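Here is chain A:
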Amino acid sequence: MSAIFTDHQAALRDEVRKLLTDGTIKGFIGYARGRDSYHPAPAIVTRPDQVDGLILDQFCIFGLTKYLLDYIFEDGKMGIVAKGCDSLALQRLITDHRVSRDKVHVIGLPCAGVINAEKVAQLGLGNVQKVTDKGASFLVEGDKGSRELAKTEYLWDKCLWCEHHNPAVADSKLGPEVENVAMKPRDYSDIEAMENLPPAEKAAYWTRQFSRCIRCYACRNVCPACNCRECVFDIADPRWVGNTVKLSEQQMFHFTRAWHVAGRCVDCGECERVCPMELPLMKLQHKLQKDIVKLFGNPKPFEPSEVEVLGQFRATEDPEEFM
Partner candidate 1 sequence: MRRVGVFVCWCGSNIAGMVDIEQVKAAAAKMPNVVYVEDNKYTCSEPGQAAIQKAIKEQNLDRVVVAACSPRMHENTFRRTVSGAGLNAYLLEIANIREHCSWVHPDKAAGTKKAVDLVRRAVYKVAKNVPLQRASIDVTKKALVIGGGIAGIQAALDIADAGQPVVIVEKTPSIGGHMAQLDKTFPTLDCSACILTPKMVDAAQNQNITLMTWSEVEKVEGYIGNFTVTIRKKARHIDTTKCTGCGICWSKCPAKLPSEFDLGLGQRKAIYVPFPQAIPNKPVIDEKNCIYFKTGKCKACQIFCPAGAIAFDQKDELIEEKFGAIIVATGYEQWDPSPYGEYGYGRYKDVITGLEFERLVNASGPTEGKIKRPSDGKIPKDVVIIQCVGSRDEAKGIPYCSKTCCMYSAKHAILLDEKIHAHPYVFYMDVRTPGKGYEEFYKRATEEHHATYIRGRVSKVYQKGDKLVCLGEDTLLGKKVAVEADMVILASAMVHQPAASKLAQTLGISYDQNHFYTEAHAKLRPVETNTAGIFLAGACQGPKDIPETVAQASAAASKAIGLLSKAKLETEPLVAQVNEGICSGCLWCKPICPYKAIDGKVIKERIAGGKTIERTVASVNASLCQGCGACTVACRTGAMNVLGFTNEHILAEVDALCL
Partner candidate 2 sequence: MKYAYYPGCSLHSTATEYEETTRTVCATLGVELAEIPDWNCCGATSAHATNHLLSLALPARDLAKAEQMGLDVVAPCAACYNRMAQTIHETKDNEVLRHKVSQVIGAEYQGTVKAKSLLEVLAADIGPKVVEAKVQKPLKGLKVAAYYGCLLVRPPAVTGWDDAENPQSMERLMTALGAETVDWSHKTECCGASLTISRTDIVAKLTHDILDAAKAAGADAIVCACPMCQANLDGRQGLVEKTYKTQYHLPVFYFTQLMSLAFGKEPYKLGFARHSIDPRELLHSKEIA
């Protein structure tokens, strides 16, 4: 079964055009071509004449849902295209009472995985013309060559263990649902390896990482769980985290950011992906996830639920270590 996004591009444009024309939505959040064929960029269109700029291809990774926050106080609905992972992000915004479901028209996009453009761009295939699903691999044909790329190697990591191939929230769907199985089990072995390091080595590792941070806040701004009206890092009094890039503040910043999304992270990995300094930010979230699974018996902490993991307790079953 083909889950090639490009196959649904025409249908998407038709649907968006119709929705914009009949007034169902007043704008649509989708993708347009970016700087090259590997880097589609988000695009927000409000007029039918812009619709032909919308694209869908196998590199459309960017999670768009956070843009909805720009429209919460406006009248009318926004349309959005959402993959399974994006729909979790949308659920995050909805359960956080930041976005109201009835103000969003979701075009769901069943997804068998998104190709990691950063890896493919290195292969010198030139302008990508066509991507075909070959089951265990994608055939990527560019104007300078073509390659069959094993999914296990060339998809984004999160796509490999994804169990949400089909959007959980959708008003309509592009194409049939795809089989909802993870290509490999989610494993936290890298986290365990880190846990087993002595404190000094952990410290050295994180010092190296956090030293690189430029405090651009791209991680925060792209994160669907970082959806506060006013971010704690922007509040001057009290100042929880200083705005210098001294190591201690960088650490406070990253501790606080990770902590604030603990149990709320939907595991979209966007923070790590957009980080211009390539900080391994998901190593923080995966640590928290792993512990939540173990400590509180919550097998899928990345699925938004009615009660936050840290907003509940089990009086007798929660581990007792502080006696």
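Annotations
To be clear about the criterion, contacts are C-beta pairs under 8 Å (C-beta built on N, C-alpha and C of every residue); 3 or more make two chains touch, one makes a residue touch a chain; residues count from 1.
Keep in mind how these were chosen: all candidates are chains of the complex that A comes from, given by their letters.
Just so it is clear, the structure is predicted and the values come from calculations on it, not from any experiment.
Here chain A touches, in this complex, candidate 1 (chosen among 1 or 2).
The part of chain A that touches candidate 1 in the complex is made up of residues 73, 96-98, 227-232, 235, 237-238, 240, 260, 307-308, 310-312.
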